[in-house]
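One structure below.
Note that one protein chain of the assembly has been removed; the remaining protein chains are unaltered in position.
Chain naming follows the written order as A, B and C, and within any one chain the residues start at number 1.
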Amino acid sequence: MGLTSSDLLDTALSVQLVEAADIIIADVKKLLTALKQRAKKHKDTPCIARTHGVHAEPTTFGLKVAVWYDEMRRNLERMEQAREMIRFGKLSGAVGTYANIDPYVEEYVCEKLDLKPANIATQIIQRDHHCQFVTTLALVGCTLNKIATEIRLLQKTEVLEVEEPFFKGQIGSSAMPHKRNPITCERISGMSRLLRANAQAAFENISLWHERDISHSSVERVILPDSAIALDYMLQKLTPIIDGLLVYPKNMIASLTKTNGLIYSQRVLLELMKKGLTREAAYEIIQRCAMQVWNETSSFKDILCRDRKVRKYLKAGEIDACFDIKHYTRHVDMIFKRVGLK
Amino acid sequence: MGLTSSDLLDTALSVQLVEAADIIIADVKKLLTALKQRAKKHKDTPCIARTHGVHAEPTTFGLKVAVWYDEMRRNLERMEQAREMIRFGKLSGAVGTYANIDPYVEEYVCEKLDLKPANIATQIIQRDHHCQFVTTLALVGCTLNKIATEIRLLQKTEVLEVEEPFFKGQIGSSAMPHKRNPITCERISGMSRLLRANAQAAFENISLWHERDISHSSVERVILPDSAIALDYMLQKLTPIIDGLLVYPKNMIASLTKTNGLIYSQRVLLELMKKGLTREAAYEIIQRCAMQVWNETSSFKDILCRDRKVRKYLKAGEIDACFDIKHYTRHVDMIFKRVGLK
Amino acid sequence: MGLTSSDLLDTALSVQLVEAADIIIADVKKLLTALKQRAKKHKDTPCIARTHGVHAEPTTFGLKVAVWYDEMRRNLERMEQAREMIRFGKLSGAVGTYANIDPYVEEYVCEKLDLKPANIATQIIQRDHHCQFVTTLALVGCTLNKIATEIRLLQKTEVLEVEEPFFKGQIGSSAMPHKRNPITCERISGMSRLLRANAQAAFENISLWHERDISHSSVERVILPDSAIALDYMLQKLTPIIDGLLVYPKNMIASLTKTNGLIYSQRVLLELMKKGLTREAAYEIIQRCAMQVWNETSSFKDILCRDRKVRKYLKAGEIDACFDIKHYTRHVDMIFKRVGLK
Partner (left out) sequence: MGLTSSDLLDTALSVQLVEAADIIIADVKKLLTALKQRAKKHKDTPCIARTHGVHAEPTTFGLKVAVWYDEMRRNLERMEQAREMIRFGKLSGAVGTYANIDPYVEEYVCEKLDLKPANIATQIIQRDHHCQFVTTLALVGCTLNKIATEIRLLQKTEVLEVEEPFFKGQIGSSAMPHKRNPITCERISGMSRLLRANAQAAFENISLWHERDISHSSVERVILPDSAIALDYMLQKLTPIIDGLLVYPKNMIASLTKTNGLIYSQRVLLELMKKGLTREAAYEIIQRCAMQVWNETSSFKDILCRDRKVRKYLKAGEIDACFDIKHYTRHVDMIFKRVGLK
């Protein structure tokens, strides 16, 4: 019978990639479970939101985790699409014409292997299928990097709002015995670079000459197992970190007070606008008061209360009401519901 | 009201990207139409299939084009997924808590703009959405590069089975007046590099610090318009090339005869196996005869007919029957049907 | 005369790239001057060194800047090598054989343009030259990203050891009037992604078919100006940031005390080893004491002084001597001399 080796190899590759996809999808689901629990646990744990690395406004730690949860659900969908995209077999002969093989063989074998026969092929299944697989792994890896980077940022000594779990007997640094380092998160960050680099090679593999040149093969022998194994590893490492994450709500509260109330500036701005000031006029007043806080040690609320221009429009009680964290978290339940965390 | 500029910018960006997606989707559909017509026109035009750049077995030019058609249909699906993925608005305030804006505003505005409200966000819509958009553009670009590369290969002087349309008055080369060069296809090949390079930056944009750092912004100002415009341009250039492609069936026939019949070697191999020879034994005989053709000027059929070992198993008529191109193209109709070209 | 347009274009391109290199080299030198001044000014300003984002041991802010200075000097050398590598002209005709042009013309024109004639060429100068240019721009961009990232990390609200200069009247955030964000550094971080993405396309441009295909051209029209202009912009933005950087030595001192003395752990470890303990034994003791500091509020020194195992080997005075920052900075002058900052 006219079975060609490229038919067998390409179909076997699909089987392997579907298996890899299944493993990764299972990993993703476990991470989703961990994220869900973590998000719910800290739904109402207040902490500071930061933009540009600078304190912005209050939020909750649960909301941070819910953002990751929502993104990982999109990644689950992407992985499922990538799995369907790679689930193709191909037994159509040396150049895809079924010259020396009956199309029925392809149908039969594919059904046995739970694959779909490729509509059409050359000597091989077209490499856009594989490229989508590899770029999807890379994209998922970027999300893991994002989560890992956030943990690393929150574990910085000055912040210390969370810590990667640190196991008894673990050595943080051979030289500096006091250290507890987020090394697993750092490793995840690093490995995401490998995944997106491999995606670059996968893009280049699409354009092969005529009915096939074999340049893609040496590339795939590296990037397909490497990317799949790396992402599996990253997911397997991140899930217990989310499960066992050390969260320090006290430090989160401490962070919220670090700017002496500046984080409430937008609300005061809006109150002034309600009293009839233009945005520009209100902004100028608030920014002036805010800059005093950076330069002095008084609290923002005190400076506002002492400021004549502010007081022309706002009473002490009205100013005071602006500094209420509950105002910022009143929509958390609604958001959790939207994300499917209820 | 507490509308923040990042809310407005991010939502406006989604509107623009959806519009860009619509333009590109329309482009893709036009290319699909051109490919469909081209495939059908040459469904039965015989030509040689090449693997490793070397003549392999007969196929038809329509099948080549049908491979592209099938791949572009997958790309259409990918573009539609990418469009849905980017079709999100976000008006949830400075850090995504709706602190100073009513969630209803988001719903209302999104509905007016034909966007869906993001389930959850930080200061911005998460960049995995945009990354999928940019990597999808890159993947489509790789397919265009593949089509363009095939045309370039088939237009090589020694092959000349097709030519990029050459307009009257067009100058092929300022120095060499005889030249007709596939410069538009070469341009498409080049531009696909830009698209996949931009994908690299899009991957890196996913991991932003905390509730947002603005490092993605300078990147997106370049890669989002550049990638969308480049792909639109490439599609707009490739479609008329497919429409007006100069196809030379005579040269295709000439190519088919270039190897003096070697391209039928697999079939003779299989016939020998039918007569009871092992694959190894049959292979050795065929390879020996085939190598004579490369080194001499006799035809493969003549050499086979003169070969004592071959003739021990096959009669002249049986050998002759192997050299029938119709054997190779007998499943073309079935394949076209599968691909949806009927 | 047989001047071909590709000869003229390629030679003109070299002239432009040399000019671009000169501009960037001048930019780099200005940045070096700014870094030199900044390093010298803070040579002895103590601050904490961090590894894994966690406090490690004392260093000085000048040393941080000196690391950047040293790296930028390597970048200056790389830029000068890239400039030499691109400084080639080529007037050897349509395929590099001087078929219709006298080699003297090439020599004459190149001399006038301060270029060297390429030893040999095809229709064009080989693209490894241009690739080295673009990858060098990318590498320099990565260094700028590193500097920008460090400033962003040090400007985080909890750290606030430095700030990007903030101009009077500048608006940090339209929504949150209190904010001072390192947006220029963030922009530099982002733009470095563009540079390394472009490098990817430059690599792909090297392999052209035969004596030239024109696929590189559409790529170069984008990446050459974009990369050169982006890097020039980044350098022009970073230099005034280094010049006007707001440095807060008080906050640096505050950071040094934040871990209650843990940052001196290595030195105590080494003292215990001097007294005859194995590294393992000493490590266990120190780590145990250190973990108490993370969990309690006592200082590391106090805990050590109270620890029976420690006191078996070290007197109070010996412990005290370990907590001397001067021990950590005693080689700063020597390092500055090595780097050429004296």
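Keep in mind that, in the parts below, a contact is a pair of C-beta atoms (placed from the backbone, for glycine too) under 8 Å apart; a residue touches a chain by one contact, two chains touch by 3 or more.
These numbers come from a predicted model, not from an experiment.
The chain omitted from view is touched by exactly one of C:36, C:212 or C:301, namely C:212.
Considering the whole complex, the residue from A:186, A:284 or A:318 that touches the absent chain is A:186. Chain A meets the missing chain through residues 2, 4-6, 93-94, 100, 152, 173-176, 181, 183, 186-187, 189-191, 193-194, 196-198, 200-201, 204-205, 209, 213-219, 222-223, 226.
One chain of the complex is left out; on chain C, the residues touching it are 1-2, 49-53, 56-59, 63, 66-67, 70-71, 74-75, 78, 81, 85, 93-100, 103, 119-123, 126, 128-129, 131-132, 135, 138-139, 142-143, 145-146, 149-150, 153, 189, 192, 196, 199-200, 203-204, 206-214, 266-267, 270, 327-329, 331-332, 334-335, 338-340.
Listed by residue number, the positions of chain B touching the unshown chain are 48, 50-57, 152-153, 155-159, 171-173, 175-183, 186, 200, 204, 255, 258-259, 262-263, 265-266, 269, 283, 286-287, 290, 293-294, 300.
In this text, only the chains that are shown with their structure count from here on.
Among the remaining chains, B is positioned farthest from chain A, on the basis of C-alpha centroids. When every chain is represented by the mean of its C-alpha atoms, the one lying closest to the mean of all protein C-alpha atoms is A.
Here chain A and chain C face each other with the same set of residues for the most part; over half of the interface numbers are shared between them. Between the CA-based centres of chain A and chain B the separation comes to 30 Å, rounded to the whole angstrom. As a whole-number value, the distance joining the C-alpha centres of chain B and chain C reads 40 Å.
Computed centre separation for the pair chain A/chain C is 27 angstrom, with centres defined by C-alpha atoms.
Within chain A, contacts with two or more other chains are made by residues 50-53, 56-57, 153, 200, 204, 266.
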